[in-house]
Structures are given as C-alpha cells and as structure tokens.
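A single protein chain has been omitted; all remaining protein chains appear in their positions.
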Amino acid sequence: MKFKSLALAATVTAVGLGALATAPAAFAQAKEQFFPLLAYRTGPYAPNGTPWANGKQDYIKMINARDGGINGVKITFEECETGYATDKGVECYERLKGRPGVTLIDPQATGITFALTDKVAADKIPLLTLGYGLSASQDGNVFKWNFPLMGSYWTAADMLIQHIGKKEGGLDKLKGKKIALVYHDSPFGKEPMPLLDERSKMHGFELQKIPVTAPGVEQKSAWLQVRQSKPDYVLLWGWGVMNSTALKEAQATGYPRDKMYGVWWAGAEPDVKDVGEGAKGYNALNLNTSGQSPKVIQDILKLVHDKGQGTGPKEEVGTVLYTRGLIIQMLGVEAVRRAQERYGKGKVMTGEQVRWGLENLALDQKKLDALGFSGVMRPLSTSCQDHMGSTWARVHTWDGAKWAFSSDWLQADEQIIKPMVTAAADKYAAEKKLTRRTPADCQS
Amino acid sequence: MGFFLETLFGGLMVGMLYSLIALGFVLIYKASGVFNFAQGAMVLFAALAMARFYEWFPKWFGFENKILANVLAFAGAVLVMVVVAWLIERLVLRKLVNQEHITLLMATLGITYFLEGFGQTLFGSDIYKIDIGMPKDPIFVLEGMFQGGVLINKEDLYAAAIAAVLVALLALFFQKTATGRALRAVADDHQAAQSIGIPLGRIWIIVWSVAGFVALVAGVIWGSKLGVQFSLSLVALKALPVVILGGLTSVPGAIIGGLIIGVGEKLSEIYIGPMFGGGIEIWFAYVLALVFLLFRPQGLFGEKIIDRV
Amino acid sequence: MATRKIGEVILDVKNISLRFGGVKALTDISFDVREHEVRAIIGPNGAGKSSMLNCINGVYAPQEGSISFRGQTFSHMNSRQVAEMGVARTFQNLALFKGMSVLDNIMTGRNLKMKSNLFQQAIRWGAAEREETAQRQHVERIIDFLEIQPYRKTAVGKMPYGLQKRVDLGRALAMDPQVLLLDEPMAGMNVEEKQDMSRFILDVNDEFGTTIVLIEHDMGVVMDISDRVVVLDYGKKIGDGTPADVRQNPDVISAYLGTSH
Partner (left out) sequence: MLYRENGQFKSSYRSDQQIFPILQDRIAIGLLLAVAFVAIPLLSSEYLMRAIFVPFLILSLAALGLNILVGYCGQISLGTGAFMAIGAYAAYNFQARIPGMPLVFSLLLGGLCSTAVGVLFGIPSLRIKGLYLAVATLAAQFFTDWAFLRIKWFTNDSSSGSVSVAGLNVFGIPIESPVQKYLLCLGFLVVFALLAKNLVRGAIGREWMAIRDMDVAAAVIGIRPVYAKLTAFAVSSFIVGVAGGLWGFVHLGSWEPAAFNIDRSFQLLFMVIIGGLGSIMGSFFGAAFIVVLPIVLDGLPYWFGIPIDTALASHLTFMIFGALIVFFLIVEPHGIARLWSTAKEKLRLWPFPH
C-alpha cells in the first residue's frame, strides 16, 4: 500500500516536472500573435470574471474567422485561471510571458496589476488595465508600460460626483450633503479615496467611508451604518458577489436604490439579475453599451456562436462585461495593427512594438464604425503622456429587467485629475528611483 | 435607542444563521470526533443543489408550479446530502478511524476542496437564486415608541423562525428517538457504544446526513438572502468562533454562542468600528471568542478537561 | 538492605486534602519519607494514591495541607521546583514521549542539567555540542544499567510494554533524583519482568542511595522491598508502618479483603 502510493507520488512529481520542463520550452520564430489571457472562472468573482473573459476570447476567434487575423497574422491565445489571487496571477504571467509573439497582459484584477507593474517593465510587455489598476499609471511619462485605457478609479469617482452634482442642480449644492462610500476592503476599493477626499474638500460634502470585508458576503453592519447615518447618496465600489449582496442588504435596510451609484465594475447583469425588482432604480457608471445590436456583436454571433465555437452561452453575448471584454481585446488588436503600420504590416509584433501601438492609438468615430463598434464606446486616442486616451463614461440604471442609460456622456475633470496623477506618479517615480521619460524616448 | 434595537435584532438574526452552521460542526464533532471544516463547503454544495434543481426540475419534468419546484428541489437536495454523507463515511471516515484529530481535520479540508470543485463543476459557478417566497422588504414596528420606528427585516424573522423550528426538531430527534439516543451514546464513548452493539458506521452516516440537512437549511436561508455562489462556503469561517465560544461538544453552546457572536459583531462594528475606520467585525468575533476562552478554556458549555497521569 | 542506613526525614506530607469540584480525592493525609528508605503507598483502586503523587509533583494543587522537602515547606508545589529539588517520577499508565526515540526520552531527563541557550543550540558549536556529548555519556550509562542498549534509536511507541516501563524508569533516573516516585512500576507485568523491575529498583536504592516512594498493587513485592508502608482507602489514611505492622492492621485487612492480589 505504502509503496503503491509512494510510486504514485513519484509519478505525479515526475510527470509534473517533465511537463513543467517542456511547457515553456523556447519555440522557433513566432508566426502568430499570442495573447495570454488571465481569467477567473472560479471563486467569489467568477460571475463577473467569466463574461469578461468570454468576450475577449470570442473577439479573437471572430477576428481570425473574419479577417484571418491582423493583416494576415493569426492570433493565438491561452487562458490561465488566476482565481483573482495575486500569487496565482503572477504564476500565470510567468508561465505565459515567455511564449513567442506575446502581445500584452490584461490581468483582470487590481491586485495582480500591482504585482505585475514592475515585472512587465523588466520583461517589456505592456500591461492593459482598462478601467482599473493604478490610477496614477495614466501618466505615461512614468508608467511606460501601463495602459489604464478609458478610465481609472479616479476618473470614475470624479464623474460620479459630477453626476450627483448635476442631480442636485450644481456642484455647489453638494455643500452639507453626506455621501457614503461602501467599498471593497482592498486596494481596488480604496483607490478612489484620494479623489473623493479632494472633491469633498472642494464642495464641502461629508464623505463617509464604510469598508466591506472581501469578498463581501456579510454586509449587515455596513448597511446598518448606512441606515444610521442616512447619507444622501451611496457610492458602491464593489466587485463580484459583493455587489448583489450590497443591493440585497440595501433593500433589507430600506435604503433607496435610486440613491446608489456604482463604479463601472458594479454595474453589470450578474450584479443585479438575481436581485431583480429589488435593484430597480440602482445606477452605475458604464464605459460601454450593452445589447446585441452592434455590428461587431452580430459578426461574433454569425462567425463564432453560430458555428458552435462560442466561448460562453449565446444569451451572454452583448452583456455589459462581455462587451467590455470585446473592447479590451479590440484595443489590443488595434494596438498591434497600429504597431504594424510602423514596424511592418503582416509581421508579428513584439511587446515593445505593441507598447508603441498602444501609446499611439487613434480611434476616431470613423475607425470605430469601421470596426463595428459604433455607439458602443467613445473615440479614444492615446499619447506618450496620456495612457488613458479617453475619460468618458455614462450612467445607466437598472429598471428591474435591463440596464438603460440615464445620463449623457460625462467626462472626468482634467483640472482635478491631472495634478493628482502627476503628483502620485512623481511619488512612485521617487520610490522606484525612476526618471520621467524624455521626448526622445517617446519616439522609441 | 431605536437604532440600538435594530442593531441588536440584526445581530441576533445573523447570529441565528451562524448558530445553524455551528450546529453542523457540533453535531459531527460530538458523534465522530471530527472537526468538520467541510461544513461550509457542505452549505455551498447543498444550496447549489437546491438552487439548480429549482431551475432544472420544472424543465425536465415540465411543470410550472413554483411551490412544487421548491419542494422537489429541497427533497432532491436532501437526497444529495445523504449521498454525500454516505460517500464521506465510506471513502474517508471509515479509512481514518482512530487517527489524531488533526489528521481528521485535514481530511475534512480535503473534502472541502473536493466539494467546492465538484459542486461548481456540477452546478456552475455563477450566482444562483433561491426563491422560497421570502419577503425582501423591511417592516417598521414600535413607531409609537421611537420616531422613525424600529426597522425589522421580515425575511430575518422567518429565517429565525425556521432556524428555531429546526433546532427544536433536532432536540426532539436526539431526546426521543432510539437513533438519537444511540447518537448521544456514541458521542459519550465510542468503544462503549460499539460494545453494546451500536454500529459506528451507520451512526456516522446518520450524523453526517443530519449535518448535511442542517447545512442545507442554512444554505437555503443564506442563499435566499444573498444568492447562492461560491462565497457561501466562506460563512464557515464566521461560524468558527461560534463553535469555539460555545464549546465544541455543546448544541446549546452553538446556539447561544451564535447569538453572542452575532450581536457582539454587529454592535462592535457599529459602535466601536468607526473609531478604527471600520471593518473590525471579523476579527472582533475571534477576539471575543478568545477572551471567553481565557476564562473558560473549554468554551461556554464544553466539558472540562482534567489532566490524568 | 543492611548496608544502607535510613537517614533523616526528607519529605514530609502534612494534612493534605484535595478535591475536584465535589469529589474528595484526598482527606487530611499525613506521612513522612526518610532519606534512603523505600516507602510504599498501597491501597485499593481509587484510593487516591496517584493523586497523592500528583500533589507532591505539583500536578495538582491541594486545597489544604502542606508538603515540606528538606525542611522547605510549600502549600502547593511547583513542578519545575520539585524537579530542580531532585524529585523524579514514573507514571502508572506510561507517560512516555511516544514520538521520540528511547535515547531522546531519557535525554529529556537530562534537560535540567543543560545550560546552553537557544542560539548556541541553533549553531550547535562548542558548548552546546560538548554538553550534548557529556549528557549522552551519562544517558548511555543508564541505558546499560537498564539493559536496553539495542533499542536506543527505536521510537518508544513501538516497544514492548515491559521495556517501555524501563524507559520510563530510565527517564526518571536521568534526573539523578534524590527522591524517586514510582507509580505502579510493575502494573501489568509478568513474573520475570516484575523480578527484573524490583531488582532495578533495589539496585537504584542501593547504588545511588536514592529514596524511593512506591505505589504498588502487588502486596508480595511491596512487602519484600519496602521499609515502611502507607495505606490509603477512599482518600483516607488507614495505616502506616513497617510491612509487618501493616499486615496486622485490621482496617487494612478489611480494606483488602478479597482484593488481595
């Protein structure tokens, strides 16, 4: 018996090490553009992580099927399960970064982003963190390899305050008001605080910070506090199961849902669908539309799902996070395309070249329409200094059955964000003993 | 004052749910000397089964009636938990008889992983809904006494009621039925129980089934409050201080402990938390339990240990 | 036995009473132990013999009474102090360190003698190493004395019962005790084993002049090897004196009627 199991242990390890040794073996010159996909389809965050990951995969499949890749360069990918855990994420990154033709990394988690920020700089692989990650990394002069495209937690918080201000009839009306931030007790949840503090100083509203211990299954006391202090508005900074729980507790403690505003990670179908009517009136930011009407989604349905190659269930296509996945993947692909314009069409781009592509994205309305993203998102153009490219978003509201936009496009306020970003970036540069990039470096 | 009462009620309600999970721990520990870490995973597993059966059965058997669906789903889930109990006894406990506590503890941690993986493979890892028609909106009482009244959550009341009924049933089961008495005998002394011809194996299956049933009830209540999702298995960690505080071997301990922890947690978070920037309830529960232990190392109702040499 | 002379009172137990909640384990027990003698405590099961030793060891704290050792009087003992004063102990139901080898078990008995600190031990250089070796030599002598050389490196859990009893004795001897408390050293042994064990006990008493306090059921053995006997029954002292006296004592006889084995 003992021997049997000893043998088994031996084989397990043997197979393991063998496999490990061969796994990342160096291949020949890359023929294909490789996208490592970090995802989480298990654990507390799976309900939100899954559609996101599916969107990214479907877009790649569609591009290969429709255009045969990027100017003829096929796209390959491999997914690695992180379970939203930092160390697992790092392992996935190390596992996949060595692949030939590796393009860029979208870790899908703020924690992993923090851990990878230094590593990618050393490995020369761009880090694409659309709408999350380090707010300061908008400053391309310091964060050469980070790309928080389309928004950070600071821009999000800023837009929410502006929107609430509008509702009240002017930011000055916020004076004396009370706004509670119910946040996921982690870097993700704490990132918006500096900006909110700034804004509360400016407009004289009281900011109450109520942490929710991750993953956020038990929120009774958080919402009892809300009930106690009766804030005029609640900002919900949640992710995964925390969001739906928050809405249920809000209902249970009778806090009006229409006074609740979520970040764009707290405004998707998984967050509200099993709350249903209970979430009626709840608002959240959104970077993109949802629905199956856009051309790109039609293409996906036609070329991927109808061929039975869909990654997820068909009805999931076009949901909020799925569509965000599409956008992220599209931006990655377009970055490669942009890079090819400079470094040679039909070639496989290296991480460095893709980085340049990301830094010089220029997606105007025309381009977006051509890509089938008309109406799905705002145009965006990045630069050496600005790695965000667009600071626009809209508020949408859950009517009990579906999300519907309830505001026009909002834009974060340069005047406030910029100095904060620069300051934070400088602090970071000082800690890491980095120097800001020279204009010359921007050309590279 | 009104708000204090609300917090108190809130704490009691949450405490009741903790007690339910703690109950599972205690039952198993009493009967098989196993500190069953898998209790949380069992809650998740049972709740997943219930939630999915509720979706599937109507599809499979083609009927509409929600109540029927709920009943069948519940029955199905009970069956599942019995099977789980049976498998655990056959494949794990039986093979680990007379091992040290820590070995058994690890085994249940293994079971935890397995159940979490298996549950999500079988039933999926999305958020699922258990709808047993619990009212979601709050009611206000004592409006005369306090302005604004005292908010009470109907759902919590029902939950508490269900929990109470369950506990009563268990009490009856243990006091009145032959099996129950056998279980108590086993709890007191394995060898003795065996020597008077009580088959341990069967007893264990029964206990684990009962624990599975308790897990299911807990899962249904939590699930209908929070939705069924992986994180449900984490509530086990909330029940841990409860078991320790109440005493590993005491059913009343589990219940009283649950209430103490529930209330202590909420009051601390509301009234002390803000001074420290909040989020203290999780560790406060443990520290609370710890302080109790320093005065009664065997927990509130646990048996006293005398060193014999 | 003639060779050794009984000395002064070394251990004096006065009016000890011990209760667990309501249960009275010991009531007003007094007796003394003289240097170099073999003192037996006998009595039926549950008479409180082991509890008595536990009080002397400081495992239990008696509610009343006092214990004096070489003139120093304590209301209750502290295990560490007792050990430092040179009182060693074997246990009724083997309290050996099951996970450790015979060697380590007995070495543990020498720990009080070892002075090197954590860091010296961690580096295990000079002092620590020398100390280990020195103590090891001493332990080896005990191993030879108890004739368990072949088992040095085996884990005690795996050894036959009789030998485990020896290891238990060895661990106590390793402390070079002045007083040795033996709790049923021969329980569950066959005749030869008992003979060996009594031989060991007497040798210890002779060679090292160790005072011995002995709990034993086997009246035969007790009467053979002990100088004086205390008899307990239901936590009370019902007799005290030489084996001869005790044999005559009516209370003792009634207490032991039928239970003599």
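General remarks:
In order of appearance the chains are A, B and C, and numbering begins at 1 in each one.
Throughout what follows, a contact is a pair of C-beta atoms (placed from the backbone, for glycine too) under 8 Å apart; a residue touches a chain by one contact, two chains touch by 3 or more.
If you're wondering where the values come from, they're calculated on a predicted model, not measured in any experiment.
Remark: the absent chain touches shown chains A, B, C in the intact complex. Note on the undisplayed chain: of the listed residues C:89, C:165 or C:237, the one touching it is C:89. The residue touching the chain not shown here, chosen from B:8, B:106 or B:185, is B:106. Although one chain is not drawn, the whole complex shows that of A:91, A:172, A:306 or A:369 it is A:91 that touches it.
Looking at chain B, the residues touching the absent chain are 35, 91-92, 95-96, 99-103, 105-107, 109-118, 120-121, 125, 237, 240-241, 244, 248, 276-280, 282-283, 286-287, 289-290, 293-294, 297-299, 305, 307, 309. Those residues of chain A that touch the chain absent from the view are 1-6, 9, 12-13, 15-17, 19-25, 39, 41-42, 46, 50, 53, 78-81, 83, 85-87, 90-91, 94-95, 98, 110-111, 114-115, 117-119, 122, 134, 185-188, 190-191, 193-194, 211, 213-214, 424, 431-433.
In the full complex, chain C touches the hidden chain at residues 57-59, 79-80, 82-84, 88-89, 91, 95-100, 104, 107-109, 111-112, 114, 116, 118, 121-124, 128-129, 131-133, 136-137, 140, 171, 175.
One rule holds in what follows: only the chains that are shown with their structure count from here on.
Closest to the middle of the protein, by Cα centroid, lies chain B. The greatest centre-to-centre gap from chain A, using C-alpha centroids, is found for C. Chain C has its Cα centroid 49 Å from the Cα centroid of chain B.
Taking each chain's centre as the average of its CA atoms, chain A and chain C sit 72 Å apart.
For chain B, no residue reaches two or more other chains under the stated contact definition.
Residues 3, 6-7, 10, 13-14, 120, 125-129, 136-138, 151, 153, 155-156, 225-227, 229-232, 234-235, 238, 265-266, 269-270, 273-274, 277-279, 281-282 of chain B are the ones that touch chain A when the two sit in their complex. By the touch criterion stated above, chain A contacts chain B in their complex at residues 41-44, 46-47, 50, 185, 209-213, 215-218, 220-222, 224-225, 227-228, 240-241, 244-245, 248, 251-254, 270, 273-275, 278.
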